[in-house]
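Just one protein chain is left out here, and the rest sit where they should.
Each chain carries a letter (A and B) given by its place in the written order, and its residues are counted from 1.
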Amino acid sequence: MLNMSANFQDREIVIPGDVVYEGKIRTGENTYRDQDHVYATRLGLVNYSPDNVYVVALSAGYTPLVGDVVIGQVVDIDLGEWKIDIGAQDLAVMGIPDAVDRPFRTEFNMTRVLNIGDTMIAKIVDIDRRRTVILSILGQGLGWVNEGFLMHITPSKIPRLIGKKGSMINMIIRETGCRVAIGQNGRILISGPNREREEMVVKTVTKIEQEAHTSGLTNRTQEYLRQLKERSR
Amino acid sequence: MSKNNIVSHLKQKKISEVLSTGKRMDGRGFGDFRELTIKSNVLFKSEGSAEVWLGKSHVMVGVKVGTGTPFEDTPNEGVLMTNAEFTPIANAAWEPGPPNEASIELARVVDRGLRSANVLTTESLCIIPGKFVQIVFVDLYVLNYDGNLIDACSAGAVAALMVAKRPTFNVIEKEAKPTGEKVPLIVCKKPVAVSVIKIGDSLILDPTADEEDVMDARLTVTFDEDDHICTMQKSGSVGLTVDEIKKCINMAQEKAPQIRAKALGD
Partner (left out) sequence: MSKKPTTKKTAARKPAARSKKPKVDSWKRADGRSFDELRPLKIESGVLPNADGSAYIEMGRNKILCGVFGPREMHPKHNAKPNEAVLRCRYHMAPFSVDPRRSPAPSRRDQEISMVMRSALEPAVFLDRYPRASIDVYIEVLEADGGTRCASINAASVALVDAGIPMKDLVAACAVGKIDDKIIVDLGDYEDKKGQSDMPVAYMPKLGKVTLLQMDGIMTAEENERALNLAIDGCKKVYEVQREALKKKYGIDQPQDKPPKEFPPEEPTEEPPVEEGHQ
């Protein structure tokens, strides 16, 4: 929809500094207001709705949010806390109570749960005042990972990979027979019955990442997967 | 990607598992190289240059010919100097600063390959014996790291030297004056390095960064076009059996001609 004060068309690509709107409107993601002008702050697609303007970033680092499921790597153990790299600005931390579901002694050997170099799936349970991300592995589907390998994509493309109500990722899982875990931090864990199937997931995810900003992607992806499976017969 | 310098157990496990079935993560065979592209004469301010892509590893080699005084023990010879730079744009974990162990090893292995093979007749670089010689600088500039830099740099160095030109001088009354003309460097040999890495019981060529992260040992063997070994370098904390060394040498010897062909622009 074209609005008199909207300077671009809906879904048009904008760069930082572009004036996306002039006048009164709610400013959403990746925009900022200076007096009468609303500017984009990131490269992305501008979206206009009746009362809101926002930009979906094509490229952005990971911004942790409470509730996110993330995949990380333990890089340090210090004073009763694991320090975990989740690809955000700072390392995340996890204390023993968030990893062990029963009473434990003070001399608890933390490496029995997770060691430096281990990979884990965790949930962000808190972000403290100093913006430190607090993780927990208590919960279904969370914990130490010992099978499979990781893939990295731009975090802002993760919603596209998941799809409406998980439609995209479930389709990939169904068609390839692989287990796939998705971290909001752009990390994807893949484990399949054989390398061929795993590679299908890798190729499909890569295609989604490259074409995330286009329309008709779900159908194209389904067709793409079908072709990959045909070729492998 | 080694963003935080901690080796991932998951990665180690997966790579070993896949290798034990005779495959590699990217589907290559143990003896396969990734796509290797070498373009020479890409920089106009250098006397010679070559740009190398080996998979996602990306290196720029620049050859500059300067002048200076010869070393005391070789007064009639010019000088060859090889330098490597691990630029911070090449890898998230690389900080700017003076050369580290790995970049020094890289420079020295490539250098020894060029030297042992007598690639340049350094006598031809002598202008006034004992006083004025030409210095050939080979700068190995790493722009993106994804494993196997030694092989990429060694091939790039040969490619760059092959197209390099040096200024000529007239010596009039013991003074050297540049003529304003350039002649090609005489490149006698074309040594190329081929590195073999050991992961568990597997010996593989052209490792990616992930494979190098989990490697146990590496043996680099440099061959010239007459199938002579000019340089060897073993690194890594695990030992190699004599049998393994033989296998590595064979793998390297078989591969070297293909790499050389790319460096010569075939």
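Throughout what follows, a residue touches a chain if its C-beta (ideal position, glycine included) is under 8 Å from a C-beta of that chain, and two chains touch if they have at least 3 such contacts.
Predicted, not measured: the structure shown is a model, and the values here were computed from it.
Across B:R34, B:K64 or B:R260, the single residue that touches the chain missing here is B:K64. Residue A:A212 is the one among A:I84, A:L114, A:A212 or A:L225 that touches the chain missing from this view. Within the full complex, the residue among B:L10, B:A90, B:V163 or B:I204 touching the omitted chain is B:A90.
In the full complex, chain B contacts the hidden chain through residues 1, 39, 42-46, 49, 51, 56, 60, 62-64, 66, 83, 85, 87-92, 95-96, 98, 137, 139, 141, 143-146. Within the entire complex, the positions of chain A that touch the omitted partner chain are 8-13, 15-19, 26-33, 38-39, 41-43, 45, 52, 54, 56-61, 63, 89-91, 131, 154, 156, 159-160, 162-165, 212-218.
Please note the rule applied: only the chains that are shown with their structure count from here on.
A separation of 39 Å divides the Cα centre of chain A from that of chain B.
Across the complex, chain A meets chain B through its residues 73-75, 85, 87, 115-119, 145-146, 148-150, 152, 195, 199. Contact residues on chain B toward chain A in their complex (touch as defined above): 1, 3-4, 6-11, 13-14, 18, 21, 23, 25, 27.
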